[in-house]
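The complex appears here without one of its protein chains, the remainder shown in place.
Lettered A, B and C in written order, each chain numbered from 1.
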Amino acid sequence: MKKTTQLKNLIQSRDLQFIMEAHNGLSAKIVEEAGFKGIWGSGLSISASLGVRDNNEASWTQVLDVLEFMSDATSIPILLDGDTGYGNFNNMRRLVKKLEQRNIAGVCIEDKLFPKTNSFIGGEAQPLADIEEFCGKIQAAKESQTDDDFMVVARVEAFIAGWGLDEALRRAEAYRLAGADAILMHSKKSDPSDIEAFMKEWGNRHPVVIVPTKYYSTPTEYFKELGINLVIWANHNIRSSITAMQNTTKQVFNDESLINVEGNIASVSEVFRIQGADELKEAEKKYLPTNNKDISAVILA
Amino acid sequence: MKKTTQLKNLIQSRDLQFIMEAHNGLSAKIVEEAGFKGIWGSGLSISASLGVRDNNEASWTQVLDVLEFMSDATSIPILLDGDTGYGNFNNMRRLVKKLEQRNIAGVCIEDKLFPKTNSFIGGEAQPLADIEEFCGKIQAAKESQTDDDFMVVARVEAFIAGWGLDEALRRAEAYRLAGADAILMHSKKSDPSDIEAFMKEWGNRHPVVIVPTKYYSTPTEYFKELGINLVIWANHNIRSSITAMQNTTKQVFNDESLINVEGNIASVSEVFRIQGADELKEAEKKYLPTNNKDISAVILA
Amino acid sequence: MKKTTQLKNLIQSRDLQFIMEAHNGLSAKIVEEAGFKGIWGSGLSISASLGVRDNNEASWTQVLDVLEFMSDATSIPILLDGDTGYGNFNNMRRLVKKLEQRNIAGVCIEDKLFPKTNSFIGGEAQPLADIEEFCGKIQAAKESQTDDDFMVVARVEAFIAGWGLDEALRRAEAYRLAGADAILMHSKKSDPSDIEAFMKEWGNRHPVVIVPTKYYSTPTEYFKELGINLVIWANHNIRSSITAMQNTTKQVFNDESLINVEGNIASVSEVFRIQGADELKEAEKKYLPTNNKDISAVILA
Partner (left out) sequence: MKKTTQLKNLIQSRDLQFIMEAHNGLSAKIVEEAGFKGIWGSGLSISASLGVRDNNEASWTQVLDVLEFMSDATSIPILLDGDTGYGNFNNMRRLVKKLEQRNIAGVCIEDKLFPKTNSFIGGEAQPLADIEEFCGKIQAAKESQTDDDFMVVARVEAFIAGWGLDEALRRAEAYRLAGADAILMHSKKSDPSDIEAFMKEWGNRHPVVIVPTKYYSTPTEYFKELGINLVIWANHNIRSSITAMQNTTKQVFNDESLINVEGNIASVSEVFRIQGADELKEAEKKYLPTNNKDISAVILA
């Protein structure tokens, strides 16, 4: 099944579905191997992984390069956290075209301003994108996709930016009418009250996606009751890798030895397995000359 | 101090020095924060991180892009694991030029053939590069660097490829005479006997670098006795991140919840700290108009 | 019709067909607008355009980036001059995958060594790729394509490297049997005698492509008589642009004025037309808010 269709099915599923963050080819593969049916290409995680801030410091084509490695390494769909679309409707059209070429299944764009600032930094209300302008962007995205199942998710930042339920509803409805395939309703509260309030008014109007990073202690069962379609576990691979690498690096630094580390980390063979070394070995047998083994000195030049 | 000079000092130090693997901007920063004085830009780790194999599947400019993020995120020197130099002497010249532009402090090249295969995959003897050709490559690298302190390390694969001590010594000496700043003597034995044998003959002739991935249980004190200059902990960050991400992802997949994960991984604030969010906040105060906060609706287009 | 199918039809056409060199999005578009049915993505021209030598100084992904712009700007197929495939069979497999993603219709690989040297530089005989190894590369390419119509053309350098008719025939036949969709028989003679000799023995066995850069004065009618399928005009856009830019630049430099240049070069409007400015104007009307024009001061940040 096409990756786009896989993602569409996840978003439109009656059962609550889950996708998990990845930020490079390696983590994407790990997400697939764990059993997940989809990947969240997190802007925060990708930027953190690169070593830059989540404020469009990496260009959109650098993000695209990361996504290409992620998609090539996996067979499940990727939903890109596409910030604001990296510009206006025209940049959005290019983005959709490029994502389709790289076999990325969908993109989520948010109604903030470019260059973006991260939702969880700072406390004051932030200006949001003009609704009409953002709807034009959604429409442009939908009209430029060539694969009918490519997904465009509209992320509403109204709660995050301090604009309340009315604004959240107004925007969600506008984005739905503009053609968005789902609404991602974001909240930075540590309880699900924003989402709860929204879902009561929203009903089953259109698929809803949430990101319970802050309200992680809410039982998943409750999200099912509210009628949420898709939950994104948004940044937990990058965060677990940070802790692991910090611990490993400090241990090795203090010990000046690998002795206390070696047993607790993946083996080199496991690295090779994930990379698919075996396939290449088989392919070498098939495609390389059999006399290759006898060569003892070869001019490279 | 220039990064190249920092690396030169590490390599020429009388005391045993250590550098640690990193594979992206994030891990590079973690290595620096732990106290290490240098970073190993591991080919295996970078390729694994990207989700490809360590057989020149990523192009040399894609590797360069990774290194640029790593160097930008840190202030300690990076020694690149440069495979075979990605081609002949001319490709090597370009590589050195590009590494200098990105502020990478040095490159290690190995006397294998392009496209490379990983030393630890497969068992049979492998053909090595022609000595004269490899010396020409070293010479070309040294003569094209513009910063006198840029380091070129020659990695001898004679033991790995099954050619024995004589070949190892012959090659090490040839590479030294060709201008290499240090010899990296590689071994895949689980004890240090290869290195021991080499060092007894080699003496203090020229700086020696080792990678004790397989003979990790050898006490570091012994490397000091042998007169080794630099030890590379070669792939332990990528391996620790794999284990951590596999565990986290499986836990979240099985639980359909973050509840058992949240307390064990770096906080979102820690991600922001590593990314340098505070600096940007300060900079926004300095460079953005003060009336910015009052805007409530802005046309992006 | 798919670009791959378009190229297949050109290669398998009974009538002699022609494709023309381009080296960036602009020249690709010009080739299409002139009426050509296909584009030759020349390695020499692309490298010259970038300002580097045709010896794999640009990485294969940098070449890919150029091709992507070329393909995005046009609707006719591109046949890439893929040098040696940029490595071994495994690099070739990746190349095919990446070309398909970018909608490149086919690739021509030559039986020389990596890094390549240009056929027309220097006079002595050059070593060629091992036949068995090169056939493995062709087979790997064909077996990794997902679009049945993607074309793999095998370029025989036997004449160029001074190996004569027998070697040319032996290699052509081997490459045909390995799965190549066509044979590109290269010659550096100023008359068509190499091609003539080859075609007499080869007959109609399999499609044949030629590049009459050196024997340009041969009447095209004669190529038809010989049964050639496709002629590549290989580097004439880059060469005409060089002459034009050298003349224009010198004129402006000497005059310290545009006065003698303005009337002889494309207008700025023509540049906009080629870029498709009109489409964007229309799209802005459709997708941008109508109140946009009234804004007089906007905060960008």
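Here, contacts are C-beta pairs under 8 Å (C-beta built on N, C-alpha and C of every residue); 3 or more make two chains touch, one makes a residue touch a chain.
In this text, all values refer to a predicted model and were calculated from it rather than measured experimentally.
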Not-displayed chain touches, in the whole complex, chains A, B, C
Considering the complete complex, of B:102, B:170 or B:188, the missing chain is touched by B:102
Among the options C:1, C:177 or C:245, the absent chain makes contact with C:245
Where chain C meets the left-out chain, the residues are 18, 20, 24-31, 33-36, 44, 47-55, 62, 65, 69-70, 72-73, 84, 88-89, 113-114, 118, 120-122, 124, 127-130, 133, 212-213, 216-217, 219-220, 233, 235-250, 252-253, 256-259, 261-262, 264-268, 270-272, 274-277, 280-281, 293, 295-301
Where chain B meets the left-out chain, the residues are 72, 88-90, 93, 97, 101-103, 113, 115, 130, 132-133, 136-137, 139-140, 280, 283-284, 286-292, 301
Touch rule applied to chain A and the missing chain gives residues 55-57, 59-62, 86-88, 90-91, 94, 114-115, 288-289, 291-292, 295, 298-299, 301
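We adopt the following convention: only the chains that are shown with their structure count from here on.
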Chains in contact with chain B and also with chain C, listed by label, are A
Comparing which residue numbers chain A and chain C contribute to their contact, where sharing over half means same and under half means different, the two sides are same
The positions of chain C in contact with two or more other chains are 88, 90, 288-289, 291, 301
